[in-house]
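Each remark here refers to the structure printed beneath this line.
Removed: one protein chain of the complex. Kept in place: all other protein chains.
All chains are identified by letter, namely A and B, in their written order; residue positions are counted from 1 within each chain.
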Amino acid sequence: MERIPILKIGDLLLVSIQVDLQDQTVMALEEDLAQKIVSSGARGVIIDITALDIVDSFIGRMLATIASISRVLDAETVVVGMRPAVAITLVELGLSLDGIKTALDVERGMRLLSGRR
Amino acid sequence: MTAQEQAIAGDADVVRVRQLVRTVAVAARLSLVDQTKLVTAASELARNTLIHGGGGSASVEQVTSAVKPGVRVVFRDKGPGIADIALALTDGYTSGSGMGLGLGGAKRLVDQFDIVSDPAEGTTITVVKWAR
């Protein structure tokens, strides 16, 4: 099974999802991220889903869970790069991902996390 | 336009179903948003087939109504069936690890949605999405 790499940039963690997600991969990512937030002392997590052509309820749940876990571990999560068609579909599906911060791309996500404008 | 079959026996097959549905949806000239809605619905239903039906198959086919093309996907399993379909379609109802949006959510994403379920026969779910 593939594991999704987690990059550390300063006090941020960057996860760029580039593969068709299997449910197991999603669950492994949840675990890996929790570990990595603690071990690296990161203050923020950016999840880049630019490459994802769908987000179903399972992946949506993963995003929500990661955001909650990182909040408990004193880090903020930003989901960046959601495609328009994916966003429209998620809304129709009934997922609004309340409480998750979002940004158009990685750069804006980093600005959002660092509190600068 | 013959139907293409994909067995659903494991995690990786859910991804394969998504890819197959995407290919057929592109061929049927569904818009990008409609493709995305159908693939997402297929992902939910394929996972249901795997988790609740103990595996099964998906059959994907391009269809044509009087005027427009569409894509039909049929999910079949030999699982225990769904006891209360109306309840299973309610948002928030979950028997597994999802967010309880699987069936109801999938229904909202497609144009036609049919469930036939029987404890002896298993469950068959048919969905159709038409091009706009």
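Quick notes
The working rule: a residue touches a chain if its C-beta (ideal position, glycine included) is under 8 Å from a C-beta of that chain, and two chains touch if they have at least 3 such contacts.
What we mean here is this: contacts and distances are computed from a predicted model.
When the unshown chain is looked up in UniProt, the name that turns up among "Inner-membrane translocator", "Fe-S cluster assembly ATP-binding protein", "DNA polymerase Y family protein" or "STAS domain-containing protein" is "STAS domain-containing protein".
Interface note: of A:Leu21, A:Ala42, A:Ala64 or A:Val80, the residue touching the hidden chain in the full complex is A:Val80.
For the options A:Ile9, A:Val38, A:Ala51 or A:Leu104, the residue in contact with the chain missing from this view is A:Leu104. For chain A, the list of residues touching the undisplayed chain reads 79-80, 82-88, 90-92, 96-97, 102-105, 108-109, 117.
Here is the rule we go by: only the chains that are shown with their structure count from here on.
Separating the centre of chain A from that of chain B, both taken as means of CA atoms, is a distance of 26 Å.
Looking at the complex, you find that chain A touches chain B at residues 20-24, 53-58, 60-61, 64, 83-86, 88-89, 92-95. Those residues of chain B whose C-beta lies close enough to touch chain A in the complex are 11-12, 14-15, 18-19, 22, 32-33, 35-37, 39-40, 43-44, 47, 91, 97-99, 101-102, 104-106, 108-109.
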